[in-house]
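Every protein chain of the complex appears in place save one, which is left out.
Our next item is subunit A:
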Amino acid sequence: MAQLSEREFIDKLRFEKYDTEQAKAEESLYLMECIVGSVHWKTGSDLLNLLRNVGTSVQAKMPWETTPCNMVQRVIKIVIDEYNTLRGENQGVEYPSLSQSMLVDPACGDLPKCTEVIPELQDRVLEAIAEQKAEIEQSQELIAAQGVSKIHNDEVIMTCGMCPLVLAFLTKAAKQRKFHVIVAECAPKYDGHPMAKALCTAGIQTTLIQDSAVFPIMSRVNKVIIGTKTVVSNGGIKTFVGAASLASAAKFYSVPLYVCTPTYKFSLMGCEEISHESSTSIIPKGTKFSPSVNTALTKLDYVPPENVTSFITNNRGIAPSYVYRQLSELYHPTSYDL
């Protein structure tokens, strides 16, 4: 593939050329591979600065695109780890334990100084990035494989709109279990329609309902399974519009809510920083409103951590209150403020 430059990547993001979050994660990893593989840096600090620049510019321009920022921070962590390992091998310094890194104050300033020039750093980092890439590619299958253990026979499952992960999850489970799925159609995009069709084709008994019927039907549902765009740092999620009311209904009826998410969607940002308003495209063409009528169309909904039961990730299931541990494993504490 040709070299991807930062500008092209940001343009592609801006013009919304990526369909799925996975595509964004893969492209951003590819971008960072190009940066690491290039000759613009000598010391670890240079590389960290380059990577950090990518992250800050994406964040400044599109604060709602958390996946590329997550990937940047992941690679920063990889670089710091590899650097420490290599230095540790050379000098016998002990690798900091998990509890020690948790005690490090994230506000202690900049990224660690990695000023030694270590020739093998580049290769090691590239290897680690390749591993990360493989992990991303496999995340969908790994999540889907957990379906069998989570879904039992004769259960009623509710979902909303189209999510390829959830679709894979359910279709894999359907090979061994027999269950019903209720799909909410999720206006104004009406994602639920293709989702229902796909589920039907997989042989699952499906019911399509309108969004306003979610609350009344909720009493008969055993589980709610949805996908998400981002997992925010307190354990809540930022996802499609309609999820907040879905989650509240589930909480009201004490129905467990599972969120299928791979690890690259775990973000260090808080829920207020990620917002994205959209156009007024729901208004039919040709209607003329007087200027005193305001129309608003939001793109993202926030579900607080109390309403989420568990996250189903590639490794294991995580409760919202343990998201912080996942974050500390994934990212280096000094990179929390990019």
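Heads up, the rule we're going with is that a contact is a pair of C-beta atoms (placed from the backbone, for glycine too) under 8 Å apart; a residue touches a chain by one contact, two chains touch by 3 or more; residues count from 1.
In the analysis below, contacts and distances are computed from a predicted model.
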Open item on the list: Since a chain is absent, check the UniProt entry for it and pick the matching name: "Protein YIPF", "Ribosomal RNA-processing protein 43", "Translation initiation factor eIF2B subunit epsilon" or "NADH-ubiquinone oxidoreductase".
Closed with: "Translation initiation factor eIF2B subunit epsilon"
Task: Residue among A:Cys34, A:Met62, A:Leu126 or A:Ala198 that touches the chain left out of view - done: A:Met62
Open item on the list: Among A:Thr20, A:Ser219 or A:Thr298, which one touches the chain that has been omitted from the display?
Closed with: A:Thr298
- [ ] State which residues belonging to subunit A touch the missing partner chain.
- [x] 6-8, 10-11, 14-15, 60-63, 275, 277-281, 285-286, 291-292, 294-296, 298
